[in-house]
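Before I ask anything, let me first share the structure, which is written out below as structure tokens.
Of the protein chains in this complex, all but one are displayed in their positions.
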Amino acid sequence: MIPHYRKAVTGIIAATFALTVTSSAVAPALAADPGVTDTEIVLGGTHPYSGPASAYGNIGKGIAAYFSYVNDHGGVNGRKIKYIDKDDGYSPPQAVQIVHQLVEQDKVFAIFDTLGTAVNTAIRPYLNQNGVPHMFVATGASTWGKDYQKYPWTIGWQPDYQAEAALYAKDILLNHPKAKIGVLYQNDDYGDDYNVGLKRGLGKHQDMIVKMASYETTDPNVSSQVSTLKAAGCDTFMIFATPKFAIQSMVAAAQQSWHPTTYLNNVSAAVPFMNAASKAGGPSAVAGVISTIYLKDPANHARYAGDAGMKFYNEIMTKYLPNADKDDGNYLYGVSIGYTMVDVLKRAGRDLTRKKVMDIATNLVEKDNPLAYPGVVIHTSPTFRYPITQMITARWLATDWSPTGLLVDTRSMTMAENK
Amino acid sequence: MTLVSPSSARAIRVGIAIVVIAILPAIVPTFVVFDFIYVAAYAIAILGLIILTGMNGQISLGHGAFMALGGYVAAVLAHNFGWPYWIGVPLAAVASGAFGLVIGAIALRLAGVYLALATFSLAVATPSFLKHYKSITGGFGGLSLDAVKAPAGVPLDGQQWLYYVTWAIAGAAFLASALLVRGKFGRALRALRDNPIAAISFGVNPYYYKTLAFGWSAVLAGIAGAFLAMTTAYVSPDTFTFALSITLLIGAVLGGMLTFWGALVGAIVIEFLPLVAQQVNAGAPSVVYGVTLILMMLFVPDGIVGGVQRLTRRLVRRAPSTPEFEPPVPTAASMAVDHSTRE
Partner (left out) sequence: MHDLAQQIVSGLATGSIFASMALALVLIYRSMGVINFAQGELAMFSTYVAWQLVQMGVPMWGAFFITIVVAFAGGVLLERVVIRPVERAPQLTLVIVTLGLFTAINGLAGWFWGYIVKPFPTPFPTTPLQIGGVAFSAQDVGVIVVSLITLGLISLFFQKTKLGLAMRAAALYPDQSRVLGIRVGWMLALGWGLASVVGAISGIMIAPVVFLDPNMMQSVIVYAFAAAVLGGIESPIGAVVGGLILGVVLNLLGTYVEAIGNELRLAAALAIIVAVLVIKPSGLFGRATVQRV
């Protein structure tokens, strides 16, 4: 299970304005790409609305809400967006069948924000063979950035878990050079990515990792794994886990009177999760936990009370999803990525082709995404397809995250990984 | 007062089915043809389940595991060794069948809910094993396969070729199964389901037949799994979770456990019901799906085929047509009464 909403804020291209002006001036009338009429752009996607991953279905709902907002405010250069979003149950065969239908029957212009490594790996060859843009996929696997030459129509969205873990590694080397590291990770590509990043970040000090313990999403709790890490003498605890298990692990550590330096992946670092752990395990469970931020947390009302971007998000939620729980970061993710997609489409102008949209998406500099952490710029190039590489480290202090230091760009680490 | 003999009626039904399947690609959109390849694969798997559970009374909540084995054998041979599918699929069938015989042997000692748990354990354990042996199976990332292409000289595209091949194999599977259960084998399976003690006293060897039933149904599931892999052009542990096993069982019951047609109908239901559920309510398709299952069981407890048969019986008002095999005897109410000599 890969919660990708974190990286929802993909940058929108700004850099190609010069190119588009000159090229559109001389562009002849082309046969229109499918999914574009005078009044409409058709976009398609799949999300898990049933099955164990159904929490992420809210991303699709957030996207739909944002598109409704856009349609009510003039659309995209005079065209309204028709968004067809279907349930894939997180099953690759079902996703493949739905994507065939979206491309062949609904004639979508592009497939956008499909979720999960397995799902995206399954649909990628078909989409690339048929020249359908496979945009802003919500998964953390490095293959989206690495294999773009074989699959040019696919652009990763790249929550970039490897870079996040590498950042923690650097922090450890700097501040806890004698640490004995214990890692708790989810046993799938999500956890695997974090492990790869951690090891790369530690470089020749990989032997600082004393013990690794995995869990399955079907496990009822992780207290056994936490005991194992404690018994191995670890004093630094890496939690690469989805929210439920992350909370459980912090609570278990406190219950076992184990107080290591804890690094928590930011997917599970939303304020309600930290509060839940604090309530169940006492304040010591969460004191001083370190994580990173690159997206605004809709549940952190104190911090973002006056924030224009958060206000915007709340207005959209109130108008288009009035019964939804605004604190759920999946909705924010959907609004964010929807914003990016619309921005890409807008910059393509009235003359909308698939190729043009891909060019824009791979030459992107977006500074104004309302839901990215202040200062984060979404940035792609034709050879570097990882939109978000900046994040800031933060420490949990009783009721909130306190950012430490400056926004760090992990771009160079990612580029080194992909050589 | 019958217009046609039952065997001719059956021949007509089969003929119609063959014609419809043959001309389908010409009359429906391409993505529907694609969906029907999956229908063929599921039909083969559900057929296996109907023979094992419907005819022989051995419940299996783990048929997805046999599909996984078949699917991965074909995929690994193609991906890691470049072996073509006309070698890979038979090998998948053999591997799956052998595994089915092993499980069948273990299952000899188990019945009812205990067998259900044992087979369910298989289904639950499958993704773990697939992830564990990652050097062979590709781990959680899975294995990407090349799309199937039609052989040179055949005027069909890859998808159409795959469609016809899959249905041809399905047809062969149904035919082989029908021949298998026509004679002694079928009678033995049914006898062991309905009255094992009488069957044994008549000289029917339960170990032989019950194990074989498991083996054959596993062969079918393995073939189905291979075609699932080929059609998706991808395998991963997520493709073969225990939800797949449950879905197969749902298909078998909804289609109708009493006849082979149930496999076809059941396959169509499990393939299209999730898609239809979304049309009804995109926000909560699970609710629609679940309620549909319940309603169907309330109205057609014998499955769709069973319901249709009862309806035609009432309409035509002739002697009850014999289903391909007799319905099983135990009902839920009497299940609890099985302990005749407790205190």
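In this document, chain identifiers A and B correspond to the written order of the chains, with residue numbering beginning at 1 in each.
One rule holds for everything that comes next: contacts are C-beta pairs under 8 Å (C-beta built on N, C-alpha and C of every residue); 3 or more make two chains touch, one makes a residue touch a chain.
Quantities reported herein were computed from a predicted structural model and do not represent experimental measurements.
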item	value
Omitted-chain contact residue, chosen from B:Tyr163, B:Phe185 or B:Tyr289	B:Tyr289
Selected residue (touches chain absent from view) among B:Ala9, B:Ile23 or B:Val113	B:Val113
Hidden-chain contact residue, picked from the options A:Pro243, A:Pro260 or A:Gly309	A:Pro243
Residue ranges of subunit B at the interface with the undisplayed chain	53, 59, 106, 109-111, 113-114, 116-118, 120-121, 124-125, 128-129, 131-132, 197, 242, 246, 249-250, 253-254, 257, 283-287, 289-294, 297-298, 301-302, 327-328, 330-333, 335-342
Missing-partner contacts on subunit A, residue numbers	50, 52, 54-55, 57-58, 187, 213-221, 223-225, 227-228, 231, 243-244, 247-248, 254-257, 272-273, 275-276, 279-282, 324-325, 327-330
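Just so it is clear, only the chains that are shown with their structure count from here on.
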item	value
Cα-centroid distance, subunit A relative to subunit B, in whole angstrom	39
Residue numbers on subunit A that touch subunit B, as the complex places them	49-51, 54, 61, 85-87, 89-94, 96-98, 100-101, 103-105, 116-118, 121-122, 125-126, 129, 141, 187-189, 192, 216, 218
Touching residues on subunit B, where the partner in the complex is subunit A	29-31, 34-35, 38, 124, 128, 131, 140-142, 144, 147, 228, 231-234, 236, 238-239, 243, 274-275, 278, 282-286, 289
